[in-house]
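Missing here: one protein chain of the complex. Every other protein chain is in place.
Chain naming follows the written order as A and B, and within any one chain the residues start at number 1.
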Amino acid sequence: MDRPLIRGIDLTKVYGDLVALNTANLTVMPGEVRALIGSNGAGKSTLIKILTGAVTPTLGKVEIEGEYAPLGDPREMIRRGVACIYQHSNLAPAMSVLDNIYLGRQPTSHLGLVAVKRQRQAARALLDRHGITLDLDVAVGSLSTVKQKEVEILKALALEARVILMDEPTGWLSASEVGKLHATIRALKDRGVGIVYISHMLDEIFAVCDTVTVMRDGKVIAESAVVDIDRPRVVHLMVGEKLARESEQAGQHKRRPRGTGEVRLGARRLSKHGVFTDVSFDLYAGEILCITGLIGSKRTELLRTLFGADRFDAGTLEIEGKRVSLSSPRGAIAHGMGFLPEDRHREGLMLDLSTNENLAMATLSRFRSGILLSARRLSKSARLMIEALSIQPPDGNRAVRLLSGGNQQKTLLGKWLTLSPRIIILDEPTVGVDVGAKAEIYAILRKERDRGAAVLVVSSDLEEVLTVADRIAVMVSGRLGDVRDAEATDINALVREIGSQAA
Amino acid sequence: MTEEDKVAAGDRRNFLKGMMLGSAALTGAASGLFSKLDFAAGELGISQVRADTPQRIKMAFVQYQPHSVSSAWGKGIGEVLATQQIVDYQQLDGQSKLEVQVSLMDTLISQGVQVIFVQPVDSVGIAPSIQKAKRAGINVITLNIDSTEPHAAHVEMNHYFGAMDIAKTMGDAMGGKGKVAIINAPPGIIIRDQRTNGFKDGLKKYHPDIQVVADQSADWDRKKAQDVFNTVYAANPDLAGVYGVNDDMALGAVDIAKEKGLLGKLVIFGNDGETAALESIEAGELTGTQYTDGLQQGRLAAATATVLASGGVTPDAFAQQGHLLMPYIIATKANVATILPYQRW
Partner (left out) sequence: MTIRPATLALVAFFALSMAVFSVFAPRFASPSNIEDLMGGFSFIAILAMGEAFPILTRGIDLSVGAIVALVGMVIFDMSLIFHVPGYVIVPTALAVGALAGAVNGMLIVFVRLQPFIATLATLATYRGIVYAISGRQLVEGLTTTPIRDKWITGIETYFDLGRMLGIGRMVHLPAVPLSFLLMLGVFVILQGVLLFSKFGRSVLTLGGNAEAARLAGLNTGAITVICYAISGVCAGLAGLMLVAKLTTSTEGLGFGMELSAIAAAVIGGVSLSGGVGSMFGPALGAFLLGAILLGLTLLQVSQYTQQIVTGCILLAAVGYDRLLLLRRLRRRLANTG
């Protein structure tokens, strides 16, 4: 019986009131590729950070090849053979491949000079042993992304890593490049290296992984061999069994599929090369349409083209029956559109400015008095919005950075609502928002809908989708499925469609 | 890198190597490495480090920084040199930086000028450059600010005795008693000691009851002098007199005095005699200044230079440094009208 390469034993991490990880267990055997999946906030990153030593767990131990490892020390973990390849590149782009493989750990002679010849020989040996071809002298920055990933893998191997953790390794790769990466992973498998493969891409998991661990709400809720499980079951595990109960409660609210019957926004066969294909749907005034699917189905990319932040390559967009060509968000705003991006910190709010200022951001021209801004009018308008949305604390001069996630999101919403938009597009609106604020936001969306706005929500949270949608559509790998009425939706069919393979 | 890249890179490298060697050869040739050729002077002959012989004489003036005083000298110098018909003259800006003046002098020496006029930013710091110039057979004439290294001639506005006279006249205007403040030049230049010592010695001699309560530098600058005056006045509200070691600084004190309505109560003296100062005296604001004809000073310096250059006098012919003191008057409201327009600068 082989000894496990690494074992996380009853790992728990508590941040104040928040339990990020709750008695999580993870085992990787030599030559095993274990998938680690779960939605945002499920605890995956915390678990990985503990295994790499970046974070010290509150409780629990980590055992590496039978020995307990000291926790919270990255250098120790590296020494014991645990390497992590992060989502974002950890290479120095201007330095050569050779230098990057030994980044920070160049072999030295006694004078402190780098032993270049020894380094090169060792690198060549590594390349040969693992069957990877790379030009050692080219600058890493000019390599394609998949080749850069190979350099990162080689960097991990040079560390003599026995376990390699890969965080969303295929994030920026094209289909053919993913294939190349999987081939490399299989080669590593054959040499007895253990791999933890963190990803949302079910296709990939079923293609290259041996086992899967599913996490939700900080706990490991299931482990299985890949051959013993199927897609729907995985999705079910990810989103939770209690979904069935929740959807009944959601039925209390009146649904308005197709709203007033007037088509506000029409997408006709929109395509963007390599991203999404042939997307068509109608968004009616007075309804909430939810597009759901797994992360990676390119919904955000679709939304960005609707708002004019990106361009699509083929197809047309119609607003109120007329064809439009949006070259920038300004054009979209002029047509009465508002857009709440997924990353509200980076793309939505000015964290260091006050609530008032953020609320007024999109409508500053209204508060002009000559060439100056009328602070009085601005704060009056802001006060009304703060009251209407119950933003806590009601002090408009507070820096938005200090607000809770839910209140930040409400502020962002408020910014757009000041414009009285005719079309509101939201991308993952309640990520990182507490339960109470979630309900408030849903209520706000319903109010806007009843006022006659057309609301489009993209969400991976099935609970949310079933609570708030009038109509639902599923996007899988860049293709949009049929739009159906929410009330008529069978949850299982929905789940099946979400987990289905790409066409 | 692909094979093509490697070949291309190799070609590039070879080409550039060739270029480098070619240019090096050209430069080498030009630097008289092959002593028969002198690319630079455009003739075949031994290249010289010494100054050019006759046809045209080159001279240059390295200022402290562009200023009404040095401009006046420049004009005077230019007038005289232009008349000589064989002199090429250029005026350079030292940007108030010693390093810049040193670099400019180095270049002038290479250029083969025969006379350098200089208004040093630092009397000690310019000394090595003057030494170098002397070794190259160049005569150096300093204007107003002397250097520690002996050179051909120093032409100055009579700092010491003029300052003594200022002390006398100022003291008379103050009634022989009270407190004065000195708004001074930046440190490191001999003129500062001369004018300050002259003033203090003058007070000791003629008005021993007058007390110097402050002596602060305002870097020749009017704006800085305003700030200095504010501070000094705040510390000494019973101040009766101010000596600004140049007109700019004195006028800075005048500005603030005007603001505070102190003009009748303060006796303010400057030094140099610029038009702005003379007009201020006529308006009854500045009490007086030491007036020297700056244009004339330039002309006299140029005259000295021309005689030295055309007469072939080299630095080693001097037994000691030549010295020329300019005539002056202490200009006050009483006699300022005697200074005629063509004498104003």
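Assume contacts are C-beta pairs under 8 Å (C-beta built on N, C-alpha and C of every residue); 3 or more make two chains touch, one makes a residue touch a chain.
Predicted model only: the values in this text are computed from it and were never measured.
Participant: Pick out which of A:16, A:66 or A:104 touches the chain that's been left out of the picture.
Facilitator: Checking the options A:16, A:66 or A:104, the one contacting the hidden chain is A:104.
Participant: Just name the one of B:124, B:212 or B:263 that touches the chain not displayed here.
Facilitator: The one listed residue touching the chain not shown is B:124.
Participant: Which residues does chain A use to touch the chain missing from this display?
Facilitator: Interface residues of chain A facing the absent chain: 74-75, 78, 86, 88-95, 99, 103-106, 108, 111-114, 116, 137, 139, 141-147, 174, 176-177.
Participant: Which residues does chain B use to touch the chain missing from this display?
Facilitator: These residues touch the chain not displayed: 12-13, 16, 19-20, 23-24, 26-27, 30-35, 39-41, 46-47, 49, 90, 92-93, 95-99, 102-104, 106-107, 109-112, 121-125, 127-128, 136, 148, 186-190, 192-193.
To be clear about the criterion, only the chains that are shown with their structure count from here on.
Participant: Whole-Å distance, chain A centre to chain B centre, using C-alpha means?
Facilitator: So the centre of chain A lies 70 Å away from the centre of chain B.
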